[in-house]
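Here's the structure we're looking at; comments come further down.
Only one protein chain is missing; all other protein chains are in place.
In this document, chain identifiers A and B correspond to the written order of the chains, with residue numbering beginning at 1 in each.
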Amino acid sequence: MPAVTESLDTVQSVTQSGYKWGFSTDIEMDIAPKGLNEDTIRLISAHKQEPEWLLAWRLNAFAAWKTMTEPHWAKLHHAPIDYQDIHYYAAPKKQSGPKSLDDVDPTLLAMYEKLGIPLKERAILAGVEGTEDAENQRQQIAVDAVFDSVSVATTFRESLAKVGVIFCPISEAVREHPDLVRQYLGTVVPAGDNYFAALNSAVFTDGSFVFIPRGVRCPMELSTYFRINARNSGQFERTLIIAEAGAHVSYLEGCTAPQRDENQLHAAVVELVVMDDATIKYSTVQNWYPGDAEGRGGIYNFVTKRGDCRGARSKISWTQVETGSAITWKYPSCILRGDDSVGEFYSVAVTTNRQQADTGTKMIHIGRNTRSTVVSKGISAGRSDNTYRGLVRVMPRAHNARNHTQCDSLLIGNNCGAHTVPYIESRNSSARLEHEATTSKIADDQLFYCRQRGLSEEDAVNLIVNGFCKEVLKELPMEFAVEAQKLLAVSLEGSVG
Amino acid sequence: MREQAKPLEAVTGAFLARYAQQPGDCDARAEAAELFRAGGLPSVREEAWHYTTLRPLADAVFAAPRADAALLVSQLPNIEAPRVVFVDGRFNAALSHPPSGLSVRTGEPAWGTLARPETEKLVALNTMLAEDGAAIELADGVDGGTLMLASLATGGAFHPRHAIRLGRGARLTLIEVNLGSGAYFNNPVFSIEIGEDATLTHLRIQQEAQAAFHLSTLYAEVGARGTYDSFLLTLGGRLARMEVHTRLAGEKATAHLNAAQLLGGNQHADFTTEVTHDAPATVSRQTVKNVLTGHSRGVFQGKIAVSRIAQKTDGYQMNQALLLSPDAEIDSKPELEIYADDVKCSHGATVGELDSDQLFYLRSRGVPEAEARSLLVRAFLNEALDPIAHEAAREAMEGMIAAWWEGRKA
Partner (left out) sequence: MLEIKGLTATVEGKAILNGIDLVVPDGEVHALMGPNGSGKSTLSYVLSGREGYEVTGGTATINGRDLLALTPEQRAAAGLFLAFQYPVELPGVGNANFLRTALNAIRRSRGEEELNAVQFLKLARAELKQLSMADDMLKRNVNVGFSGGEKKRNEVLQMAILRPKLAILDETDSGLDIDALKIVADGVNALRAPDFSALVITHYQRLLDYIVPDRVHVLVHGRIVRSGGPELAQELEATGYAAVTAEAA
């Protein structure tokens, strides 16, 4: 098994205790004073040594945000967010940027090790070299670790650089590849798109930048880990991935967070651009702190993720397993502009205790012969509410558009809710759209059958839940699939009976 | 005759006039007026009106009512049954044939108990301005046979208010027909209470004039083992919305809300339903078919809500749309809101054009293309009529579908 999963396994041994990553680290932090105003934004921009055009872009976004109001149409109830009561920038104190891993604060490195993130290239390589298992193709994973707003180190730069792949923190990309960033930033999710995108555009502090040049198949899977640490700091990542004609890349995103009392805001923006014959596969296994059994203190996750299939025969595939967050508001979407372009959305969303999720996808068919596939599996337990909200829109010139959507809900226990709200809009007569939704529970018969065969009730539930999610889990890169299954098991602990 | 002023402006004036004339039900009307004054017509920013804008209604000017309603009677479907006829919102005894065995009272609005003017603005409008309606009541165990409730329109804006009550074990087939000529606004509200073990079969034909507005809101509450079985055929109106709120209040209550919407030209028709399962072992079924030609726009919003106590609910919904022209548009939002775990709920939606394999099959057997299309479209629609048990009504509707298909301009 790759180093990543091995370390995670050690951390996440199957115990009965609560959230396993619930610790925080005391490191000297450079924290901006609470509040959101032009000064905060200038501070962030200055700290990151950004060019004038980017500061102007941020300020425009801020101006737009001030004119907008928080959206309230989703099926979510939460305490009002005081946007002035948040630290918008927290970076570990440093003299100057780390030139190599030796320059990184050792406490930080220790924390990453605790989390199971392999920052040391040597560690990864050792892990890779140790492979004997013929059945598993060992994958190299390049990791760009983000610690509370600043990417600390990036590994595997050299191998990627050899083929021209750029994978670095976005703040670095702004300095090293400003033209590229400027060409694409905000072209898929404009600052004025929605309330949280505007907020993000104004105060984003870091995220990943990926550029795959023409015809290149990225030689390894790219991954980023996130963590929110500072009290009252929200995290606003901005990720931009560009795949030029004929390029292919698989990107993994997984997150953890510590236990806190105050709700923490997470408003990320992810923009994907694919040109002719290019593919981006974006996988997320999310493990944000969901709040305690009473729903207090969890992460608020309001994310805008969108992919623009600009080229002909381009393809974007979103796969997500969401089991954390007190509140989830996210709709990874695909704009199918190019002829013959393909959009896919595979999702498992689990809510327990008092979590609320309002999530789904938007597939906009614009070009000819476009295709979209949506498979959404929602699992509700405890007193949670789980809503699938999806849009399939066929524009007038989207001849021969095809969509197949399958939304299934699994209810565990009688105090939760499962809801499906699909919007199906077609303005082209040659389009063929199919949508199906079902609701079910784990039948007593099924549970008894498994138990009679020797499985504990817990194991039986996990088995059946995994069967329910199989179609989605098989879309995940292998390492993630294993983590995802464990995550599902941990999330549903104690929810039956 | 004066030209009718724009509805929104007319509202205030008309209300003040009514206020003076009908002191008896002042409070309900006054309250409704307040609600309407505060909110106005529903806008597209409201989730429930996401796909249907009422701008054309706000801007419309309606012709004055005419005296030739009697001519319209010949357009009623050929079904032998007693009938209660309203002309421009007022009961017309001359054109009616009253039923026996069940009580039908007219002359004033039949308020009913289920309407919610506080949530539905058009119902607030109706509450303010209703002048007449039918109060239909069946005592326990009565079989009321078939009754036709017809609305003939020639002009103006009117707000009929109907209430129907079926006692325990009672049965009735109600054929509701809406037609007219000219430009007018028909805004009926129905409050329907179905007692235990009772069955109401409600066949609804909306065939308003091409320049007319039809916005109907219906509330139905079904008692234990009762059934509300309804079918809607939408053919007319330039802007139509049939909104149905059904509550399955007793164990094993059943609701069928089927529909076929046939649109062409610049028509816009919206079928919005909500079925609330509020008791165990309740059943709901919906099959909705849309055939859209020309520049028409069809909307279907169907919500199935299952409350916590409604275990063993069985809810199923199927929505199909055929787009036969490049400028037609369909918007569909089948919604599930589930709070009970031991339920069987599902919905399906398909949008597309005629199946090319099926077309080819027919043509390879010698059927010319135009006829083959016609055959397939009518088969698609007639399937929706399958559940209609009332022979005469079904035949009449098959005829209307055929006529629509022949007469349409692609």
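Observations on the structure shown:
Simple rule for what comes next: a contact is a pair of C-beta atoms (placed from the backbone, for glycine too) under 8 Å apart; a residue touches a chain by one contact, two chains touch by 3 or more.
Treat the numbers as computed from the prediction; the structure is a model and nothing was measured.
By the touch rule given at the top, the unshown chain touches A in the complete complex. From the options A:Ala312, A:Leu391 or A:Leu463, the residue with contact to the unseen chain in the full assembly is A:Leu463.
Listed here are the subunit A residues that touch the chain not shown: 443-446, 448-457, 459, 463-464, 466-471.
What we mean here is this: only the chains that are shown with their structure count from here on.
Chain centres here are Cα averages; for subunit A and subunit B they lie 45 Å apart.
Note for the complex: subunit B touches subunit A at residues 47, 308, 311, 321, 323-353. Residue ranges on subunit A touching subunit B, taken from their complex, read 73, 396, 409, 411-441.
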